[in-house]
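Just one protein chain is left out here, and the rest sit where they should.
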Amino acid sequence: MSQAFRLPVGGRIRRDEPLEFTFNGRTLSGFAGDTLASALLANGCRVVGRSFKYHRPRGIMAAGAEEPNAIVQVGRGQHAEPNLKATQVELQAGLEARSVRGWPSVNFDLGRINDRLGGVLAAGFYYKTFMSSAGSWHRSERFIRRAAGLGWAPTGSDPDRYESRNAHCDVLVVGAGPAGLSAARSAALAGARVLLVDDQPELGGALLACRDTIDRMPAKDWLAAQAAFLEAQPRVRVLRRCTAFGYHDHNFLSLVQHDLTDHAVVQRLWRVRAKQVVLAQGAFERSLVFPNNDLPGVMLASAVSTYIRRYAVRPGCQLVVFTNNDSGYQAAIDWLEAGGQVEAIVDCRDDVRGDLPRTAQSMGARILTGTVVAGARGRSGLRSVEVAPAAGSGVARQKLQCDVLAMSGGWNPAVHLHSQSGGRNQWQPEPACFTPGNPVQAAVSAGACNGVFGLRECLAQGHQAGQEAARRWGFEPAFDEASEAPAMQSGALMPLWRVPEMRGRLAASKQFIDYQNDTTLSDLRLALREGFEHIEHIKRYTALGFGTDQGKMGNINGMALVAEGLGKTIPEVGTTTFRPPFTPVRFGACAGGDVGDLYEPVRKTPLHEWQVENGAPFEVVGQWLRAHYYPHEGEDLETAVCRECLATRASVGIMDASTLGKIDVSGPDAETFLERLYTHDIARMSVGRCAYGVMLGEDGMVMDDGVMARLGPERFYVTTTTGGAANVLSWMELWLQTEWPDLQVRLTSLTETWSTIALAGPNSRQVLRAMGCDVDLEPEAFPFMTTRTARLENEPVRLFRISFSGELAYEINVRSDRADFMWRRAMAAGAAFGITPYGTETMHVLRAEKGFIIVGQDTDGSVTPVDLGMNWMMSKSKDYIGRRSLARPDCVRPGRKQWVGFRSLDDRTVVREGSQLVQGDTLEPPVPLLGHVSSSYFSACLGYPIALGLLNDGKRRHGEELLAVDAGGGRTRVRVVAPVFYDPEGERQHA
Amino acid sequence: MLLIECPWCGPRDESEFAYGGEADISRPIDPDALSDAEWADYLFMRSNRKGENREIWNHQHGCRRWFVVERDTVSYAIRATFPMDGEGRSP
Amino acid sequence: MPERPRDTHALDAFMKGFSATGGGSAEARVLVHQGFSVHNLRLRGQDHAQAFARCGLPAPPANNEWAGDDETLYWLGPDEWLLVCPEGMATPDFIASGAPPEPMTVNDLTGGWVMLTLSGPGARPLLERGCTIDLNPAVMGEGHCAQTLLAKSPVLLATHADPERVTLLVRRSFAEYVALWLAHTGEPCHIAFAFQARHAAGS
Partner (left out) sequence: MEKYSALKLIRHALGSNRKWPRAWRKAEPAARYDAVVVGGGGHGLATAYYLASRHGMRNIAVLEKGWIGSGNTGRNTTIVRSNYLWTEASLLYEKSLQLWEGLSRELNYNVMFSQRGVYNLGHTLQEMRDIERRVAANRLNGIDAEVVAAEQIKAAIPIINTSRHARYPILGASLQRRAGVARHDAVAWAFARAADALGVDIIEQCEVRGIDCQGGRVVGLQTSRGPIATGRVGLVAAGHASVVAAMAGLRLPLESHPLQAFVSEPLRPLLDTVVMSNAVHGYVSQSDKGELVIGAGIDAYNGYGQRGSFHTIEHAMQAMVELFPCFSRVRMLRLWGGIVDVSPDACPIIGTTPVRGLYLNCGWGTGGFKATPGSGWVLAHTMAHDAPHELNAPFGLDRFSTGALIDEHGAAAVAH
């Protein structure tokens, strides 16, 4: 199909680059520089969508972000993009677009039946029905959901790539129209670091469709000059196709840049910290409310001009303009210049003067003053309008044939970002719009978004805003003059929120306020009638402003009509808060590059490579990856773990404990400091001694645990759990810096510096010897719970004789860059003893056999050391964090949960972890829960399953039989036993 | 996203800091002398001010210092930041 | 089995797997340093200059700054510095002896850090993609350093007279992730990685 509505000359499209694309399956052509919308209009596509509720035919109304109707699905499969506005889609060769609504087709939609049921489907109808029975809503919902939604989500993962980038600047200018360009220029001349962003592919904003002159040259030449100047400035960065969508606290703004051409990244999130912000985003034209104001062919006047001047498309033949202000006349002038026919300009004002009307008149356009469009007629598109006196007699005076109606109800400044920044908006009776109030952050609004609509004024205000912003950040503005445009005479706007009620068929016709959500004038009236009087209630009840145009088209009309209905003024009704984003933003763009492998840092130990070589699956522990177990050929978790356990208890096992937190605590007051944080007596620890320590929250609950060693009178080496390492360090710093600054203590994390290799089992001593250990390893020389510096394989190491397995065991602390070497040497030295590497799972089993807790698995935030039977390590002679809380009534009450062990009566069943403990067999809910199983394993070396957990009054329950009920409903009879299953006397670890 | 002036490192993005809650809560000298209610007041009760608030932050990923921030909990505007013991300085 | 070197670098595995896409066209290059010692210095009291003098060290660098050439001192906090010495170079006596004069505390962190040098026109723009501090040379210029987050990982970042060079000190366990992040994010500018046998802060 030829582009019947394309003008032979003009526009900013590149006619030498014709493009083919498809819309709803039809192949059409356009030019580079087109938007999908301009190309569709050029091809005479009038019906491009269907409305949400009534399925009415809809056409393109606007030329930008405020478009409510032309919602399309672009691309397919993984490449699909739902809900794009045709007015914002740059035309590309092979572009595939389709309407998101309309079945079987956009031109013939069976859903149109809803239009007839209009009355029943009025605002909030669903609140009043579908409640006959409990499930009735859930059942009906399925059908309602099917009818809902716009586009289709893509299938599969996203082939596009995103990234985020941080930027800092002295002055951020949002919008590159006349005001924005002037602001950027003057700020740059003052020497400021300027970031200028605009959402269009080319700078200029309104100037792209402007016929005026600036500095005595055509606007487009002035524009080219400005662009060239700014591009040349080293301290200026210009971002095209970049939308500022969020204005957050402390002058942080989020921007998204589309269709990048510079490299593989398709969209980029800019995270901008600006010292000053100039908001120059322009304004949106208002629609007018009259019967059938949604017919395809009804357009915003400014959009008509934009399509003619920027895209060389005249979307029809016969035009009627309906306006309440001078700017509407521009459409008529452009239309006539484009060789179209103007039936009439319908102006609700009685007295019309001003330059634009005069020009239009001089070009022969007929002006009907004091007149309104009483209603539009047509089936699938506009055919004619009826006009009537503005002073409502209720009788239409005459009918005007037309295929396009250009309407202008005045302008709404784009106050969105100002509002997001926390600023209020104030109502200006003249020219009837909300403008930004005082900024609350370092920002200033300029130009149309500040309620200044004349080109001349916009240039001046932008220039001043740029200088101001630069000056406020300490730059001395240069003495450059603002650019000048000829002064223009324009008459005052006359607010017109609706037209007089008509009798006859038009009376029954719908008058749309929010097009996309089919919110009509009668919906607003219904809401008011039902007592929804606050604007937020009305919006939520009628869905006004909840479409994907985010109310840019309808909100102000809606508020004005609510004000009328309540007999209030518009400011009394108040404005609604604008929330980010300014326009919809892809999830992927907000996620940036931190997805997949980069989702979150992965921390690896120096032994990771060896573990990979040896086929270990890994367990995620916080940010760390830890070897879970080391399966041999054909082994599953259980068999591998049994083998690892047996080998360790029988001879020797080796494991990577490098993820444990390690903190150096030194200084004259190190001892005092630790006394206050740990429950046991630190002073009793002589140099070279190790001790197991527990740290409580101030609420008395166990927070972290680990072994600490005294390396010197003023130096301790404290270990923490893997997950707790970071918290414990900042917890220590917190107390040190905020409560006890007088203490002379320094904390240094050694987690990264030292790697820990644990050797456990009766032969661990032999392995150390085989590694050429240079210290006496005999029990009396190097007893349990002590530490020594030593040399292994001629490397300096620190040995700890401590045991988390209950066996004779050592922990080798070695410099991280030598850990891999040390580990491989240990494997070699241990070969003779069948040394067996084991992972976290076996470590869990071995410690469970000994009844040692794992903080976070066996404890939650409600367990005290007393509950765990750790009274032996709670000093009576000092105060420590959390001690006072242990004296609270609930912490001393009898019957608290206590740490116990469990044996399955059948000695076969391994109880599922998380099982709850109950008494008796009749399980009538709610069943009193006595406790739960927190750890449960099959113990290979004991030959039966063992479990640990917390049980009400557990200490006194030893010997009792209980029922363990798991998440699957499985029941296991268990006997309560002491929480130590293996070597209760602890002889082995002292060996 | 807040921009917080670390007294030592200068203005940094919120993501480098950890929030520590209400400032000026000091641990009782003799906890045993307190009733359970008094202890609970220290432990749990908070002013949770709407408006001007004194709070502590930790420059966790910077110099690891804890410091005091005077911030409005409605506008989120930061009036000043102080070292735990020292003089204020405005952003 | 063949004798392996005693030292393994945190990026050994990464560098094996990483095919340098860069070559001549690289806008950003990453040198991965090997062989240097790192010491954490902590001071009590206020008179830092005197304490440093007693240790035979040059005057301590001011807040957010670093100093030195071969032997480098980075400011970490009001009472904390990081001393980085090339391997083989004589470390200060108090470190060798392990007994620093009062009121200094020293911790040997060697092996816990990985040092990278980014260079090329793409270096700062690349870092801007994962770091929130203002990397403009006018703000973060010669001799500045900062502990901050890069790609959600804690790093020490130092800038040089040459605006196209930035030094990164990364905690060992994060190194592979940070390298992966640099490689992935740097792809578009053909980032190139290479080991540098000897560390020299000045080079």
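A few remarks follow.
Per-chain numbering from 1; labels A, B and C assigned in written order.
Simple rule for what comes next: contacts are C-beta pairs under 8 Å (C-beta built on N, C-alpha and C of every residue); 3 or more make two chains touch, one makes a residue touch a chain.
Everything numeric here is computed off the predicted structure, so don't read it as measured data.
Hidden chain, full complex: it touches shown chains A, B.
Only one residue from A:15, A:353, A:534 or A:769 touches the chain missing from this view: A:534. Interface note for the absent chain: among A:137, A:229, A:784 or A:944, the touching residue is A:137. Screening A:44, A:191, A:588 or A:668 against the full complex identifies A:588 as the residue touching the chain left out. Contacts to the hidden chain, counted on subunit B, fall at residues 1-2, 14-15, 18-19, 21-22, 36-37, 39-41, 43-50, 53, 55, 71, 73-76. Contact residues of subunit A toward the unshown chain are 80-83, 117-120, 122, 125-135, 137-138, 141, 144-146, 148-158, 160, 164, 246, 248-249, 252, 254, 269, 271, 422, 522, 526, 529-534, 536-537, 540-541, 546, 548, 550, 579-581, 584-588, 590-592, 594-597, 599-600, 602, 619-621, 699-700, 856-857, 860-862, 885, 888-891, 912-916, 918, 923, 925-927, 929, 932, 934, 965-969.
To be clear about the criterion, only the chains that are shown with their structure count from here on.
Subunit A and subunit B, compared by their mean Cα positions, are separated by 27 Å.
Residue numbers of subunit C whose C-beta contacts span two or more other chains: 132.
Across the assembly, subunit A contributes residues 271, 273 that each touch 2 or more other chains.
By the touch rule above, subunit C contacts subunit A in their complex via residues 4-10, 12-13, 40, 42, 44, 79, 105, 107-113, 125, 128-129, 131-132, 134, 136, 139, 151-153, 171-174, 176-178, 180-181, 184-185, 187-189. Here subunit B touches subunit C in the complex through residues 8-10, 12-13, 15-16, 61-65, going by the rule given at the top.
For subunit A in complex with subunit B, the residues that touch the partner chain are 248-252, 271, 273, 422, 440, 698-699, 730, 733-734, 737-739, 741, 879, 883-885, 887-889.
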